[in-house]
Structure formats: C-alpha cells, structure tokens
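What you see is the complex with one protein chain gone and the rest in place.
Going by the order they are written in, the chains are A, B and C; count residues from 1 in each one.
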Amino acid sequence: MKRALSFLLLGLLISIFMVTVLNVNTFGEHDIGVGAHYLDHGLQEAGATNLVTNIVLDYRGYDTLGEVTVLFTATTGVAALFWRERHGKK
Amino acid sequence: MISPHAPILMILLPLSAAFISPLLGLISGKLRDIIPFIAFLSALIMGISMLSPVMSGEVIIYELANRSPPIGITLYIDALSLFAAVVLLGMASFSALYAIPYKQGDKRRGKFYTLFCLQITGITGVMLTGDMFNLYVFFEIMSVSTYALVAYNRKKDSAEAAFKLLTLGGVVSTFILFGVALLYAQYQTLNMIDLASRITMTSVDVISLAFFLVGFGFKAGIIPLHFWAADAYPAAPTPTGMLLAGSFKLAGVYLIARVVYMVFGAMGATSPLLATLGVLTCFIGVMMALIQHDFKRLLSYHAISQLGYIIVGIGLATPLGISGGLFHLLNNALYKGLLFLCAGAVFYRIGTWDLDSMGGLSKKMPFTTLMFLIGSLAISGVPPFNGFVSKWMLYVGSFEKEYYFFTVVLILASVGTLSSFLKALDSAFFGQLKEEYQTVKDVPLLMKIPMGTIAVVCILFGVFPRLPLTLVEKATGAILNTSIDVGAYNLGINLEYAYWSPVMMALVFVFFIVFVWLTFRTGKAISPKSKRTEMAEDTYVCGEEDYYVHVGGSNLYYGLLAPLSRFYQYLKSEHNGLLQNYAFWVVFTLILMIAYLWRVI
Amino acid sequence: MNIDYLVVIIVFAIGLYAVLIKKNLIKIIIGLSLMEYSVQYFLIATGYVAGGSPPIVDVPLITPNTVVMVDPLPQALVLTSIVIGLSVTALALSIAIVLYRQYGTLDITEIRGLKE
Partner (left out) sequence: MAKSKSKTASGENEPSIIVKSVARIMFPLAFTYGVYIFVHGHLTPGGGFQGGTIIASSIILIYLGFGSLNIPESLTTALESLAALCFIGLGCIGIFKGGNFLWNAVGLGEAGTLLSAGILGPIYVVIGVKVGTELTAIFNNMRRKDHEY
C-alpha cells in the first residue's frame, strides 16, 4: 500500500521537476552574473591563476572553513563510534 | 567598547574550542572539560556586547575576507539573528556546565565535547550568516554533528535513531542544496539581501521555496516531519538532548522566519499553511505524549507539541502572533531545558528512564522535584510562570485573527500538557518510594546551578515579561520590516474581552501557596504508617492497609484514553519505526507544499 | 524545454527511489549519495557557458577577458558540497556498521526498535 503510494509520489515529483527544473534557464547560454567578477578581477585581487582556488579560499574562504569543519565533525563522529580503550592509555 | 570582530568571534570561539579540546585532552582531562563552557560563555558575551547597537535598529554586516556582499560572504546580524544566537548560546552554556559532572565517568567524553562545540558552532553559524550557500554549509555542520551525537551512546536505540535521522536528514539536506542551486541558476547570486530584492516567485522559485520549507520544517519537527525527533532526543546524551529539544528548533524556526519570510517574502502565502501545520503538531504531539511511559520520550513528544505553538505564532503573521511565537521559543528553550536536565538528574541517580519503575523520589531528591515542578507548571502554561505569558499572547493572537478553532485547540493542548506532566510527576516523584531507591541522593552542586538558574529565569520572565519582550519586539520588527511595539497591544493584558496582570497573578499564586501550606500545617496529614481507625469508613483498595497505591505511568489516564483507541491505533500505525514510512511522509510533505504554493502564488 | 537537465532529474529520482523503497542500509546510503550527486551535476551544469574553457588562466600574460571561461563559482560550490557529501557518507557507513553489530542485519525493516 505505502509502497505503491511511494511510487506514485515519485512519479508526481518527477513530473513536477519536468515542468520546472528543465525550464530553469537555457543550458550554456545564460548570463553568468556574479561569476563574471571572479573571471575579470580574480587574478588581480586574489592572485591565484586557478580562479576556482580564488573563490574557494579567498572570496568564499569561510565556506571552506565550514567544509573542513564538516569533515572534522565526521572524523570525530567516526572516532567516537569506534573508540575503544587502549591498554594503559587514558 | 564592542569589537568590530564580535560577529565572527561568536562563531570562531566555539569552533576553536572544538579544535583545542582534543589537543588539551592529550594533556589534561579536567582542563578539556571546562573548555566548551568557557567558549560558549565568551561567545555569549560577544553576542551581548552587540545587543545595544542592534537593538537600536542597526544592522551589522560583517564582510568576510573584506569582499563586498554579492561577491563575498557576509555575516548579517539584525535583531532576529542576534536574539536567536544569544538564546542558543545562553542555553548551551548551561548545558555545558551541566555536562561536566554528568559526563564525568565517560571515558570517551573528549569526543563528546568536541562534537558538542561543533554543533553549537553550526547552529550559531546558521543564525548569523547572510549567504545562502554558507547557510547550507553550516546547516551541514549542525546536522552532521547532531547525527554523531545521537549515535554517540552506540546502544541499539541510539544507532537506530541516528541512522533514521541521518537518512531523512540527508534527503532534506539535499533538498536544501537543490533549493540553493535553483536560486543560483536563476539569479546567479547567493547573497540573501541581493536575492530578496530579485526573487519574483516564478514556478521554479516555488519549488525552491517548498524545498526550504520541508528542510527547515524537518529541523524544527513540524508534524509529518517529526518522526525523527521522538527517537533522537532520548537517544542523545542528556546535555545534547536538552539542546535538541529546546534550542535546536530555534534554528529551524529561525530559518523559516529568515529564509521563507525575509528572503522569499512569502509570508502571506505560507503563513496559513504554517499555522495549520502548527496546530496539528501541537495537538498530535500532546496526544502521543499522553500514552508514553518512558521519561525522555514523554518529554520529546512535549517538545514536538511545544513547537506547534511556536509555528502557530509564526504562522499567524501578526505582530502579536510572531512575538508570541518568538517569546514562546525563548520560554520553551528555558523550561524544556530545565525538564530535560531534571530527567537527566533522575537518570544520573537511578539509571532508568522508565516511569513505571520510578516512584517517591521527592523524598530523596527534593531539589530536583521542585525544579521539575516549576518546569512542568511553566510548560503547561500556568501563571505566573513564563509559559503562560507566551501562550496567552498566542491565544489572543489567534483569537484576534479570528482563528477561533486554533485558540480552542491550543488551550486543549495546554490541558493535555498539564495532565501528562501530572502523570510524570506522580509516577516519578510522588507516591511510594521503591525499596531499591532508598540510598538515592540529590544531584551534585554543579548540576544544581544550571537547573536553579533556569528555574529562576522561568519565574522572572513570567512575572516581569516586559524584560525579554523588548528583545522579542525588535526581532519581530526585523521579520515584519517595521518597528513594532507589542506594548501597543498591551501584551493582550488589557483588552475589552480579556484582562490579566502578571504581577497580580504572581501574588495570587503566592497567596495560594501560603494558604495551602498553612492548611497543611494546621491540619494533620495522614501518613501511610498511621492507623486510619478513626475514619468513619475505610475504603478498601487492595493490599495491606498501610500502603499508598501507586499508579504507574502507563495507565493513569486509562479511562480518558480508552474511548480514543481507534485514533490511537492510527497514530501508532504511523509511528511504526519504519524508515520508508517516514521518508514517504517527507516526500509527501514536499509535494503537498508544492501543490499548495502553486495554488496560492 | 531544455533537455540537458534531464539527467539531474533521473539521478535524483533514482536516489530518492532507493531511500523510499530499498531495504538494505547500504543501498539507502548509495541512494543518499546519488541524490547529492544529482544536485552537484545541476550546479555544474548551471555554470556552463557554451564553448567555455576551464577557469584557469594558463599564461599570466593573457588577460582573462580574451578567453571565454565557464562560471567558476558553481565549481567552487560543488567542491565544497562533494566534501560534505563524503563526510555524511562516512558517518552513515559507520553508523551502519554499528547497527549491523547490534542487530545482526542490514535490513531496515527489521531495525524497528523505536516506535510509537
């Protein structure tokens, strides 16, 4: 029962996406907005020839700090789950 | 006086604490244990230092890496975000203080403190950010640390709750990322202020808005998305469970207010839906709480139910309603925290969560009992405690908006709350003391301090509600983008159809306490050991005559609930522990939201 | 109508299908990752500019304006979201290991200790 309903929902969602997401913009032929600034001024302002690096570390460096933190969180979580007492430690 | 870097320090202090505490743990365990408390407290001080400029209407925009807004990331601090962050950090400080004795015997506690700091960092980051993608990143810090904390005990139920939360949370995070991506694809910008000025509510925007509504509603725990909450709050370690139940939904509600109302400007379209879902949440949460016999699970369903009030308040979309909702958010964080800390204190001493196996603990743990009593009176909305003020604002707010049915349901839910807390009080603290708990002692001082402080604040906010309400007013003003004076509504204090005064209420309450106490002193209480031969007729209950009959938690309201068994059968069949069912409801809500929004916009 | 984004919808639906219907923990985790990837495809695709080259300035002497480059911002966002997806997957797998140890099964329909 729920299984059949789930398929129904999935079908509905796909059809909703079909009429909206496919029309979001024209693939490859739209304005690039904020991105233009990074292309035009990135090298002069931040100094790296890899413009993606300019964004990742300079313009949006705070995101990267967050991203590193997420990975750290996952590591700590995994360590907490698999922690065991070592002989003579702690 | 205030540092220009206070906004970023509010995030960096808990974050650095998360990185310093494992290093300190290699040297000294004692030092590491107090690091989270110090970090949260100093972050809180940073937040308070910004209060005066922000409350006078200034909006602080902190440009990270000195890049101006549409290009770089900004922190955006107005009254709403500062209000949420200060409440969160305050509760986090209490929780960190409580955790020091509570986690003492745990050998893995270093990991716990690290995850704890990261969780607070994530929530604070979500509240202060002014950038959509950055919101997603910090949302994930918050979520991932929560998954890890829920799984932390690595028992059967915590692993199960964590996996279900992770799966549903993962789906929901993807929704949020998709929502951000859809916004970027259309407007090529991620800055919230920039987006707010550009969004035109195309059909793609509606999809994006539905994604956000489901995502934030899930974090808050609105009704068809609440299934994880009742599993996860009890499974997490108590200091976290307290924050999850009280302050964690701050993030969800804050994000609804921030993104849905302020970025999308969809207040008119979404608010009736939110109010309806809020009333449903409120009602079903209480109904489920009535049949629980696990202490923490009971509190969890109440946490869900209290969230309903907040969502109703936000969904009323009137100044009085929103400030009632936000004030209830603050109050809920306080007394829910207090109740969880009391439950934790009981568990700390007797080692079980089952209400049926408790009893008579008031003789051995008087302080905890008093705290629990205050907490349950506050949550049930009994004057003069803080819960009443915000609930009153919501009653009046919904009444004024002519949602009369909602007012009735909200009041009924309050009654349900009170009765289920009577049950918890009766089974855990009153009645006959069990043999095995004869040696139980009250909790250590370090646990009493946060409990006592929160209780005092609960009473203070109930008797003098103007104090916190000035803050709440400004936050409401930020949402509605006008300057609001709820005082104009007189708190609903003196309307033509209703009247109350907090101080009068407090006096009446004190008078009755004194009256009851005097009666109790002058009269002769019948103790269980006394022979009751003088009485005219003896009622035979069962067993030996010098025993109280202790009614277990499971069947106190049997008579009330038995006629509703059909309804409960359905509720139980939905809360069946099956992940696919929960996921079904998430997708169902998404489609419901899309359909609704398409109709409205 | 813009058929290029179709793959996003298909991958997203497959991922959601795995979460909604599949019973094996590992398959559910794969489904989660698939959903994440589909959004990443979408982000990358929105940044594409017809005929664009990777956003790396090859020789510093050439001013960036002379070459058509794709939007670098979605690439940076995807880099971030990939790492986040990896973290979630790592944690999910660890919890699945713990669950398997506790319940002795990977079937989610048998892991139903918490209800009502």
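Here, a contact is a pair of C-beta atoms (placed from the backbone, for glycine too) under 8 Å apart; a residue touches a chain by one contact, two chains touch by 3 or more.
Quantities reported herein were computed from a predicted structural model and do not represent experimental measurements.
Here the chain not displayed is in touch, across the complete complex, with A, B, C. In the complete assembly, the contact with the undisplayed chain comes from B:15, out of B:15, B:100 or B:244.
Within the complete assembly, residues 43, 46-50, 52-54, 56-58, 61-62, 64-65, 68-69, 71-72, 74-75, 78-79, 81-86 of subunit A touch the chain that is not shown. In the full complex, subunit B contacts the hidden chain through residues 5, 8, 12, 15-16, 19-20, 22-23, 26, 62-66, 154. On the side of subunit C, touch with the chain left out of the figure occurs at residues 54, 56-57, 59-60, 79, 82-83, 90, 93-94, 97, 101-102.
As a convention for this text, only the chains that are shown with their structure count from here on.
Inter-chain centre distance (subunit A to subunit B, centres taken as mean C-alpha positions): 29 Å. Centre-to-centre, using mean CA coordinates, subunit A is 8 Å away from subunit C.
The distance from the centre of subunit B to the centre of subunit C, each centre being the mean of the chain's C-alpha atoms, comes to 31 Å.
Residue positions of subunit B with contacts to 2 or more other chains are 133, 137, 140, 144, 147-148, 151, 154, 185, 188, 580, 584, 587.
Residues of subunit A in contact with at least two other chains: 3, 6, 9-10, 13, 17, 21, 23-25, 32-35, 38, 60, 63, 66-67, 70, 73-74, 77, 81. Touching subunit C in their complex are the following residues of subunit A: 3, 6-7, 9-10, 13-14, 17-18, 21-29, 32-35, 38-40, 42-43, 49-52, 54-56, 60, 63-64, 66-68, 70-71, 73-75, 77-78, 81-82. Touching subunit B in their complex are the following residues of subunit C: 12, 15-16, 19-21, 23, 25, 28-29, 32, 35-36, 39, 42-43, 46, 71, 73-74, 77, 80-81, 84, 87-88, 91-92, 94-96, 98-99, 102-103, 108-109, 111-116. Residues 2-3, 5-6, 9-10, 12-13, 16-17, 19-21, 23-25, 31-35, 37-38, 58-63, 65-67, 69-70, 72-74, 76-77, 79-81, 83, 85, 90 of subunit A are the ones that touch subunit B when the two sit in their complex.
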